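Only one protein chain is missing; all other protein chains are in place.
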Amino acid sequence: MQQIAKEKFHIIGIQEADTDVIARPHVSYWRDAWRRFRKNKLALTAFAILGVLVILCVFAPVFSPYEYETMDSSARLSGMTLQHPFGTDKLGRDIFTRVWIGGRVSLTIGLVGALVSAVIGCIYGGIAAYFGGMVDNIMMRIVEVLISVPYLIVVILMSVVLDSKSLGTMLLAMTITGWCGTARFVRAQMLQLKSAEYTLAAQALGVSPWKTVVRHFIPNTMGVIIVSVTFDIPGYIFSEAFLSYMNLGIQPPGTSWGVLVSSAQSQFQFYPNQLIFPALMIALTMLCFTLIGDGLRDALDPKDRK
Amino acid sequence: MGEYLVEAKNLCKYFQVDRKRTLKAVDHVDIAIRRGETLGLVGESGCGKTTCGRTLLHLYDATSGEIYFDGKEISRLRGKELLEFKHQAQIVFQDPYSSLDPRMTISEIIAEGMDVHLKLSPKEKNERINELLLAVGLTDQFANRFAHELSGGQRQRVGIARALAVDPSFIVCDEPISALDVSIQAQIVNLLIRLQRERGLTYLFISHDLSMVKHISDRVGVMYLGSMVELASSEAIFSAPKHPYTQALISAIPVADFDGEESRKKERLEGEVPSPIDPPPGCRFAPRCRYATDICHKEMPKLEEVERGHLVACHHCLNNHS
Partner (left out) sequence: MDRILNVENLQVSFHTYAGEVRAVRGVSFELGRGETLAFVGESGCGKTATAKAIMRLWKPPFVEIKSDSVVEYNGEDVMKMDKKRLQSLRGNDISMIFQDPMTSLNPTMTVGKQIMEGLQLHRGLNKAQAREEAINMLRMVKIPVPEKNVDSYPHQLSGGMRQRVMIAMALACQPSILIADEPTTALDVTIQAQVLDLLQELKTQLNTAIILVTHDLGVIANFADRVQVMYAGQVVERGTTKEIFNEAKHPYTWALLNSVPALATENKQELYALKGTPPDLILPLNHCPFAARCEYCMGICREQMPEETTLSGTHKVSCWLEHPNAPKVESFYDRRKK
């Protein structure tokens, strides 16, 4: 056996300082989520592409030499040239400018639509879950009725009744039933939290219902709600494109990606560039939001935190 | 001031499973807890011990029966008086993982009750949080951490600190050690005993771990399928159990003692706990009981005092069958 100095064998016992130290670094929820999101290269790329698209939508029309509604009869149906990178349409309007202006409309509809339905859905679902019993029963039956109404009918009715086909009308028409899904989802989440032991602890401490909602329910559902909103955005963008394509949406001279695709389709065989660019934007934006949603879900889901 | 701090008479808590079926989680239970004592409540899962604890704290509304806290009937309390009751009676939960909000820091969790009951300045609040952390054996370095950064034992200490924050006189400890490792269990039990001594707390200690219950309790109640079958001092329950169920329960405890093991008499129960939904009339334990006779299947025995301070609900316990 090796020689070890005798004094090493004095009992020193427990030194308080050694026990109960936390070895791992302090990570808050959001920072940890960001760390996981950063690791997801696909979501990060999607985020970057989306960022570029948004910047172009905001700034490209400002710096473009053409106005989106200015017709130029000398440059009708131009192909892709240096002056008109995406070409022009049959009225001689610059498609490059029109795509970014249309993008503003499409993205606004996507973001605002998803946000509005998230807010309504959260409040509605939250109330249903919190009160439970009869209130919950009635509120959820109403949601089921609303969900079963085909939204195309709602949109057509709205545009007839309000006699307008503006951005606002379309948002109204789409969100009027769009929040139902979120409401159901939020209700399920809240019901889960309602039976959590920390909610019971708050109840035992006499914390008021309002404070319980603000302190426990909202922070704990925030993550999943953000994910659900992100996944809703592409749905709204697509709905807008679809409605405009059906001529139920934005009317000329206003434009959106859907309108651009719709007006380009008649000359598709001869001038494919008119269709490809707006269609590409729709596809790209939807894909990006879906990928970001995936990344966020993995990053925000507390179940597999390690 | 009466002898008892908490008293429940004929306490019932039923859950409606569907239109026809009722789950009788707690069925006509009488409980009385003296000031400063620890009453242990044992039984297997589904016997209603957790429901019983939560009903006593008014977290569930009792189906029928009366609960008195400090002489006041709690189901009639409203507003200020109800808040005062919550100030006095607290709970510590079983699962230290789900009982702490994952989005709150430890100091926010502990401060939650203080914000409701004590009007403190931010400085006083901080001092009190640090004081409480020290009292439960943690340091202030934990104050800004989140629950998931702590180990199970540390989380349970936070759960105890949260309950202590409002200076309660009565704490329901709902299986506070079941989810913890053995060496950590001993830490928590020591902590609970120390806090009781220092602050004169009254505990209702719910657990399925009989040796820990015996260790911490002055008196022990044994529950089976929603009813109390035996209630006595903890020595009496373990040295001279009278109800056949208690006897089987005690003989089933695996004892960490190599020599004693073989000599100990083993009594095994056949079958499993039946469903508490619409139980048959008569003694709940009758279908598994080796001493059961006709009367056991027909009539529910009453909890009666057979010796001083030793209550048993059994038709046959007077015939000495042990």
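Labels A and B are assigned to the chains in the order they are written; within every chain, residues are numbered from 1.
Please note the rule applied: a residue touches a chain if its C-beta (ideal position, glycine included) is under 8 Å from a C-beta of that chain, and two chains touch if they have at least 3 such contacts.
Everything numeric here is computed off the predicted structure, so don't read it as measured data.
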Displayed chains contacted by the hidden chain, counting the whole assembly: A, B
Among B:Ile160, B:Leu249 or B:Cys296, residue touching the chain not depicted: B:Leu249
Selected residue (touches chain absent from view) among B:Thr22, B:Asn130 or B:Ser151: B:Ser151
Absent-chain contact - pick from B:Val26, B:Ile129 or B:Val189: B:Val189
Touch with the omitted chain, as defined above, among B:Arg128, B:His148, B:Arg199 or B:His215: B:His215
Touch residues of chain B, complete complex, unshown partner: 44-45, 151-154, 181-187, 189-190, 193, 208, 210-212, 214-218, 234-235, 238, 248-249, 252-259, 261, 266, 268-269, 272-273
Sites on chain A contacted by the missing partner chain, in the whole complex: 1, 4, 6-15, 18-20, 22-25, 35, 306
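Going forward, only the chains that are shown with their structure count from here on.
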Separation of chain A from chain B, taking each centre as the mean of its C-alpha atoms, in whole Å: 47
Chain A partner contacts - residues on chain B that touch it in the complex: 54, 57, 59, 82-83, 86-87, 89-91, 93-95, 98-104, 112-113, 115-117, 138-139, 141-142, 144-146, 148-150, 154, 159, 162, 166
In the complex with chain B, residue positions of chain A that touch it: 20, 22, 24, 26-29, 196-198, 200-208, 215-216, 219-220, 302, 305
